[in-house]
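To keep things clear, I will list the structure first and then write my remarks on it.
Every protein chain of the complex appears in place save one, which is left out.
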Amino acid sequence: MSEVTSEVAASGTALGLAVPKRRFRLASVLWKFARRKPLGAFSGLLLVLLVAGAVLSDVLPLAAWDVVDQSQRLQSPSFSHPLGTDQFGRDILSRVLRGARISLQVGLGGTVLGVSIATSLGVISGYRGGIVDNVIQRCVDVVQAIPPVILLIGIIAILGPSVLNVTLALAFRTSFESSRVARGAVVAIKDSPFVEAARVLGAGSGRIIFSHLLPNIFAPMIIIFTLNVGVNILSEAALSFLGYGVPPPEPSWGGMLSGQNRLYMISAPWLLIGPGVALTLTVYAVNMFGDALRDVLDPRMRGV
Amino acid sequence: MEPEQSYWQRFWTKKVTRRRLVTRSLMAGAGLAAVATVGCGDDDGGGTTTATATAGATTPGATSTPSPTPATGLPPFGGEAVLHTQFQFGDFNPFRSPFAPSIGGLGCTLDTPLEFGPLDFELRGRLLDSWEIVGDGSEILFDINPDAKWHNQAPVNARAVDAEDMALNITRYAGKVDPSEVRLASNMFGLDTADVVGDQLRLNMSTPSLSVLNGLAYYQMTVHPREVIEAEEAFTDPSKFVGSGAFVLDKYDNGVEAIFSRNPEYWRKDSLGQQLPYLDSVRFKWLSDPAAEKAAFESGDVDYIQMLDQLVRDEILTARPDTQVTSYLAWGSAFNFRFNTAKAPFSDARVRKAIHLALDYEDVINPILGSNWAYSGALSAALPEAIPSSEISQMPGWNPATKAQDLEQARSLMSDAGFPDGGISFSIMVITTQQTDEMAVTIQSLLKGIWPAMDVNVEVVEVADLSSRLGAGDFDSVVQFAPRLPDAALDLFNNYSTGGSLNWGAYSNSALDALIDDSLTAIDADGRSSAILQAEETILEELPVIWLGTVDLAQGWDPKIVGVQQLLGPGSTSSIADSHYHSSRYGIEA
Partner (left out) sequence: MLAFLLRRLLSLIPSILILLLFVVVLLRLLPGDVVDVMLKDFRASDLDRQVLEERLGIGDPIAVEYVDYVRGAATGDLGRSFWTQEPVLTVIFDHVSVTMELMLLALVFGTLTGIPLGVLSAVKQDTIADYALRSVSVLALSVPNFLLATAIVTLPAAYFGWSPPLFYTRFSDDPWAHFQHFLIPAAMLAPFLSASLMRMTRSMMLEVLNEDYVRTARAKGLPERLVVYRHSVKNALIPVVTLLGLHVAVLLSGAVVVEIIFGLPGLGKLLIDSLVQRDYPVIQGIAVVTGIFVMLTNLIVDASYRFLDPRIRLG
């Protein structure tokens, strides 16, 4: 069902035709999704808001996120500062929105990169088996056996802390950790009757991988993907706690929650509430949306 | 030379109330600085609470005299104090890494050659009893305190501390035995050799200097028995440490806990002849997180906490209103903003000065310390020989009242230096664990507000990276919580002279070098003071380093601990483990 929809949508866009039709279809698909997966739809909405906030943070009429103003120091939430201000008088709402951009970059960017590598490694390894599998798996074993703390901090310390380098470090970790799951899923289905049938019918490796294996490991990879978006956003936060996160003055959510701010939990809780809620909701929404998406997209779940 | 005796006699006979004493000490420390006086107001309140608490009175704010001191003796003291640290210690070689013995709890088992009166910063004897400067200062002779003896433990078994021990320790500290043991070598400025003459210790000075005396009072200059030093076991196994201090080491489980019990035969007595120390035992715990430290103090698990951060301090006082608060200007460390003067744009004094004039010091420091800091010039505001912070705060750049005209001047200085729109580009190097990143961010924002074309970048690095880049001169500027020395001339020498051991920015000025040289080698106090003053004035013109402020160190104590007020002043160390803390009425009333 969704495959058909996307094909139609794609051809519609390509031809520049049938716009009303496509819009109708998309709306109805979204509506069906929302009815079947209310939590998933709600999470999706949260993510759309997050992306919008991140994109629009420069356009919206907000206070500057990086200008220190002692006269505005530690204001509790008010009309002019909906989430209050920090100990430097910077508007927390602007900083949270700006932080959304960093979290997306680190969380989504790092995970897309990481999971893509992981899937390729896992499929090649699981499908080819034999010596290729052995070599890849031993490499994965090696990297995965290095405590993530050494790996992440090592990479960041060598490259220097910046948004890009934190993203790269997290992608590296994700790719090796997830490839085992991809491989596990491939191994679990590559001897299934339908794959063997395809092979008997003369399908080549490429065809088997792209039309049989990939769609069928899509479900676990979506889960791994959503799990890792969350994990990577949280990892950035933990790295900030350890002093290796995105450096100031860039307001990553993790950075806003760690350092000295964490100690002001009682006297200035609004320092933590904004970024804390944003981070928690984002990780929550990513995970719930991933779950719902998987339920809907899974080929064998269709029509259930 | 018995300042300690006379000091305590004065204390008890004149019946100075504890409250007045506290106030006085704080005033002395703060140098009557406008900002610090505000701090004093707060602290006086804390002091009052303490006075009433210790007196057992229930009326808050009562100005009654503290617990009456019976002529026959003092109220019985005892009990156990629970202290803590966040530092992790690896190297226990005191000559190479003095942090472990002095901060790692072991300090309370050890003594230093000389010491500072905590309240008056006056140099006084400890293991070394008195000294005599011979002739032109090329020799200094010391008597060893006749009472001083080591713990009654193998391998020293309560033998007396002798000149040979002292000579060996000082030689090691001077880095004369092992070139890698140079951490405190600069404290021994001008020392050629240390040897024994009769039962006296003799320092042979290649360059006569008074600074070496202050260096010997540095709290990290702990003295160890020669048997222990020669065996070297203690340097890797702290349980092998044997000292002469107020406490005896019972157990040292590095990173977990250390337990010290009272040394019943400690060689020091208080002014009334009462045996020191007052505490029965000290339990030293490791915590690794500031939130845990705060919680541990609030729940009464530890008896002490350092409260640098203003907001944290407020939270602690709300949670535990009975907390005794002490506060004093600490000479030990200060925040600085240091320029690499070997590289453009900071090789130009006009650029440095423009930045200084443009900075709003209160904006940079208040978010972190609140009002608990004092303006400082080239020296720590706590040092008696420094230009007092009350004067500094009236100077251009520091004075908030003249900010508008300072800004004008800053702009024109920057233009003169060839940057009419301030279009310089530099990075500020910081490490994350000191809150200096927050200061750097404020500086960045302030400067960008004044010169939008200025490109300021905050660069967060690790300790190892910071150290290697500072050493290699591979930085533009750095904001750090930097160590300072308890001697004005030594501090100037290390921070500003060509090739000085803390002169990371490679600043070099031959006129200043000559002045610093004068201050170091002057044998008369007046000549020394005037040389120090001139040097400081030169530095304030040149500003190779901007000192962002001296910390007015606020500490919280469990109300049961008595006597801390008498121990904390500008001459204090920031190390609660120092046996200094156990050298007077510091304890728990039984």
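A few remarks follow.
Which chain is which? They are A and B, in the order written, and residues in each are numbered from 1.
Throughout what follows, a residue touches a chain if its C-beta (ideal position, glycine included) is under 8 Å from a C-beta of that chain, and two chains touch if they have at least 3 such contacts.
Note that the structure is predicted; figures quoted are calculated from it, not measured.
Interface note for the absent chain: among A:L39, A:L60, A:L164 or A:A197, the touching residue is A:L39. In the complete assembly, the contact with the undisplayed chain comes from B:G300, out of B:G78, B:P146 or B:G300. Set against the missing chain, the residues B:S97, B:Q310, B:T323 or B:S519 yield one that touches it, B:S97. Residues of chain B in contact with the chain left out of this view: 88, 90-92, 96-97, 178-180, 182-183, 186, 236, 253-257, 285-289, 291-292, 294-296, 298-301, 315, 318-320, 461-471, 483, 494, 499-504.
Looking at chain A, the residues touching the absent chain are 36-39, 129-130, 133-134, 138-139, 141-151, 153-155, 157-158, 177, 180-181, 184-185, 187-188, 191, 219-220, 223, 227, 230, 234, 237-238, 241-242, 254, 257-258, 262-263, 265-266, 272, 276, 279-284, 287-288, 291, 294-295, 298, 300-301, 304.
The criterion applied here is as follows: only the chains that are shown with their structure count from here on.
Note on chain placement: the centre of chain A and the centre of chain B lie 48 Å apart, centres being C-alpha means. Considering their complex, residues 290-291, 294, 309, 311-312, 314-315, 318-319, 360, 362-363, 366-368, 431-433, 435, 437-438, 440-442, 444-446, 449, 458-462, 465 of chain B touch chain A.
Looking at the complex, you find that chain A touches chain B at residues 66-68, 70, 73-74, 87-88, 157, 160-161, 243, 247-249, 259-260, 262-264, 266-268.
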